[in-house]
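Excerpt of the complex: some chains, original placement.
The chains carry the letters A, B and C, assigned in the order they are written, with residues numbered from 1 in each.
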C-alpha cells in the first residue's frame, strides 16, 4: 500500500488538506490577543541589569527570566568579565558593567530595573548608587547590614522617585499566597498562634555559605539569612497587626568555630498588638534543611512543610474534616512572578508588593531581637506595624 | 455425595483424625510457657481500685485493663453507687467504696494499687489518703494544683513506703518510645531545638471540659491540662539535662468569657543547661485538636503529628535521605502498658517510670512559667533537673 | 505546713468531702445503663469454643475477646493439652477438648459458638461436626478446599438450623465499613472500576506459612490465602451486582521450589453484570506486604493503602477538592467486632454479615479463576450474584 493509500484510509473520504483546515479552525480557534498568561512582546518588557553573578544569580535569578512575561535581561554587572560575557552569549545579554564603571548605568537607556544579588554587606551601597543612577532597584534579602543602612536606602529611593523592593520571593510563591488568601478569608477562624522553624547546616568550606559567616559581609547570622523567612512569612499572614515586643535567645552551640562572628542559632517570640504570638527558631545547625510554618486558628490550622523552598512547598489545611493537602501546580513561578511583579511596579512607579519599607521593618525587628538575646531573652518593647 | 465422601475427597487418603493430629503438632507446637507477651494468670496479677468513674475512667482507663497482662480491677470508688455497680457487673468488679468510706480500703487485702481519676483539685487529698491506707497510687496528670500539694504527695509516698506514679501515658506510648530510643541512639546527631504545640477548643457546656475551666478543680488552665503534654514529652527526650530558665506569655483571647479563672492560651520557652531551648504553645482555643512535637538535631529531625493522642501517633524521621514514616503496629497499648508498668513497680516496690518526683518537677516548671507570664514574659531563672 | 493545711489551701473554703461529692455528681453523672458501647455482663454473653491454638488463634483471635462486649471464651479445643491448659489459666477458660473427643461438645451447655481456626484443609470436617453438635460456627477464611466442601458445610448448617459464618473480618473493619458507606452514599458517583493487589513473601521455613504451601492443607495457593481479601473486599463494595465472567493468569516464578503444589501468584479480572471490572493480583512473591484497594468512580475515588491489615488501614478520598485521609480511631476493633457480630447472629439465629453462602460464592469464583488460568487466561463465564 502506498503512502497515499494509507493516508486515504486514515482520513477517509475527506481530503486531508480540508480536514486539517477544519481542525485548525477547531483546535487553534481560541482567542489569544491580550491573554494575560502569555508573555509580553520582548521589546515592550521591562529591562533588567543583574548585579553580581554568584551561585544564586546564575542558578535561580537568571533562569527565572525564562518564564517571566514582562521582564527581560539586558545587562550584567560583574567583577568577572569572562563569566559575564559567557553568560551574556547564552542568555542574549550584550551590555556589561563592572564595579568600577557601575555608575555609568545612569546613561544606559536599555536598563529600567536593577537586581542587586551581591553579598548583604554590599546591598546598601549598590542599591543607593543604582537609585541615584535613576533605576528602580530590587535588592536581595536580607536588605542590608543595619537599620541605618536600611533607612538610607529607603530615603534614597524616595529622593530618586524610584521604586525599591526587597526580594522576599515568598510573597510571590503560589502556595504561600494560597495560605494568605485562606487566612484572610477566615478559613482558620481567628488566628491564635504562629510557629516558624527554619534552618540548615552551614558549610564554612562552600563559598556560598562561607561569606554568610562573616559579619561584615552577611550583616548577621542565621536570623539574617534563613530565620528571616520565618519572621517575614509569618507577618505576611497578619496584615494590619503590630509587633509590640520581641524576645529571643541564642542557641549557638558552644565551641562551634563556625560562629565566631555571627550567631549560629536563635529562638524568638514576637508579641502582636492583636494579642497573639509568633514563635520561631532559626539555625545554621539543623540538618536536613528545615522550612516549616504553622498557623493555628480558632477553627482551623495550616501546616506548610516545607514552606519556603524553591519548588516543593505545599499546604496542609485542617478545618472542618479530614486534613487536605494543596500543592500549587507549577511551582517554579515564584522567581518569575517576583520579577514580573517588580517590573509592573517599576513601569507604573507604584510600590512593589514587598517594598523597601518592609525590609526596613524586618531590620528593626532583628535588631530588637538581637538586643533581647544579648540580654539573655529579656523582653524588648517595640511598636512596629506589619 | 455424602458428607463422608466429601470429606474423604478433601482429605484424600490420609484419615482426617490423624491429619488433624499432625497439624495440631505442627501448627500448635510453639512453646508458650513464660511467654512475656501473654497475660499473667489473673490470680497473680496486681489488683487495682479505680477512684472516680467519669468520662475518662469509663472511656479509657477501665477498657485499658482488657489488654493489660499484669493488672486487673477489683474495686471501684465512686459517689454514684448505681453507676459503680452497673460497671462492676460488666467488668467483674465486686468491691465498692464511696468518698465517705474511702479510707476503709486500708483493710481491703484485694487492693494493691489505686488509680486516682478525679478532677485535679482532688488529686492531692485522695492520693495522700490512699498512700496512708498503704496502697500504691497512680495519679492522673496533672499531678495536683500546686507545688506544695505535690511536695506533700511525694512526702506521703515516702512516709508510707509506697510507690507514687503520675499517669504520663506518653512514656508508655510506642511511637514516643521509638522517638526516645532513636534520639538516644544519636539518629538526629546532637539535639538542637524542640518545638511543641498542643491544644484544643474547650467547650464550657460539656461536663468533661467544664471543670477544667474552674481554678479550684483544675489547678490551672490549658498549660495544666494539655500544654503539659508538650513540656513533659519534650523533657522525656532530654535525659540528664536541666532547665535553667523559663519564660512565657499569655495569649488568652481578650473578652473570651470561658477564661475568667484560668488561662486560655500560653506560649513558653524553656532554656536548658545543654544550651538548647524548648519552645511551645498550649491553648484551649485551637481547633481542630493540635498535638505536635518536633525534634531538630544536627543531622536529623523527627516530627510527630499527632504526637500524644490515644491511637494515631506516628513518627516522621528525616535523616540521611528521604523522610520515612513509622507507626507502631498496635496503638492501643499505651493505656494497658502504663497499668502494667505501674503494677510491676508496685510489685517490686521500685520507682515507676514516671514517678511522683516527675510530677513535682512539672508543677515547679509550670509555676515558674506562670510567674513569667504574669510579668509579661520576663525570664525566670530556675535550676530543675530533668 | 501540715497535710491538712496544704489541702485546705488547695480546696479553699469548701470542705474537700463535699466538693468531692459535688464533683462525683458532676463528673460521674452521665447515665450508663444500656449504653451499647459498654460490655455486656459476662454471664449473659455468648460463649465460645476456640478450635485450634496456632499462631493466629493465640496472636489475634483470643486477644480479640478482651475488647468484645457480647462474647466470652469458655472452651479450647487443641491437640496440645499443655498449651491449652496454660492458655486457659491465663484467659479464664476451664473447659478443654481435643480432636478425639471433639464431638462431646454437643453435651456441653457452656458452648454456644465454635470458632474454627484450623488449617484450611480441616475446615469442612470440623465445621460440619460442630454444626452437627448443635453449635453455631464461625469458620476462618478461606472457607475450605473445594466448592463441594463448601456446599456440604452450608447444607450442614441448614440441616442443623444453626448459623454458619466465614471470618471475613474486613466486613467489621471500620475503615472498610467507612468506604462501603461512602460508596453506597454515592460519594464516588457511579463505580467505574476496582483494582486490588494483595500479597506477601511466603517463607517455607516458618510454620504458619509452611502449611499454606501444601495443597491438602491449604486448599490452594496465594489466591486462597491473601488474594481472597482483594476479591471479597471488592465485592463488598458492589452489593446487588453479579459476576458474569472471570479470567486469570498465573505468574508463579519459574523454578521457585516453594510452589510445587499451589500457585505462587495469579492475576485476575472479574466482569460484573453492571458492566464494570475488578482487576487484581495475588502473590506469595511480593515484599514488603502489599494490601491495596482502589475504587474509581465517575466523580470520586478511594484508595486504601493498606486496606486489609490488622491495625493500620486508612481511606484516601478524592472527590470534589483536595484528597482527604480518614483513619478510624481505634483500629483494633475488627477482631472484637466480628466476634460480637457473630454472637448476635447466633443469639437471634439470623444470618451473620458474612455467612456460609458468601464463603461458597468465593469458592466458586476461585474455582472458575483457576479454570481460566489453567487455560492460559481464557474467559470463563459464570453467573454468581454478589
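As a working rule, contacts are C-beta pairs under 8 Å (C-beta built on N, C-alpha and C of every residue); 3 or more make two chains touch, one makes a residue touch a chain.
Small disclaimer: the values here were computed from a predicted structure and weren't measured.
Novice: What number of copies does the complete complex in this structure file have, with 3 given?
Specialist: 4
Throughout what follows, only the chains that are shown with their structure count from here on.
Novice: Work out the mean Cα position per chain and let me know which chain is farthest from chain C.
Specialist: Relative to chain C, the chain whose C-alpha centre sits farthest away is A.
Novice: Which one of the chains is closest to the middle, using the mean of its C-alpha atoms?
Specialist: B
Novice: Can you tell me the C-alpha superposition angle of chain A onto chain C, nearest 5°?
Specialist: It works out to 180 degrees.
Novice: Can you give the whole-Å distance between the Cα centres of chain B and chain C?
Specialist: Whole-Å distance between the two chain centres: 31.
Novice: Would you kindly tell me how far, in whole Å, the mean C-alpha position of chain C lies from that of chain A?
Specialist: 55
Novice: Give me the residues of chain B that touch two or more other chains.
Specialist: none
Novice: Would you tell me which residues of chain B are touching chain A in their complex?
Specialist: Residues 189-190, 192-193, 195, 197, 199, 201, 245, 247, 249, 251-254, 265, 267, 269, 271, 275-277, 279, 281, 283, 285-288, 290, 292, 294, 296-301, 303, 305, 318-319, 376-379.
Novice: Mind pulling up the chain C residues that touch chain B in the complex?
Specialist: It comes out as residues 1, 3, 6-7, 9-12, 14, 16-17, 19-21, 23-30, 32-33, 38-42, 52-55, 58, 63, 66-67, 78-80, 83, 86-87, 89-92, 99-100, 118-119, 121-122, 124-126, 128, 144-146, 148-149, 152, 156, 207-208, 210-211, 216-217, 310-312, 327, 329-332.
Novice: Touching residues of chain C toward chain A in the complex: what are they?
Specialist: 317, 321-326
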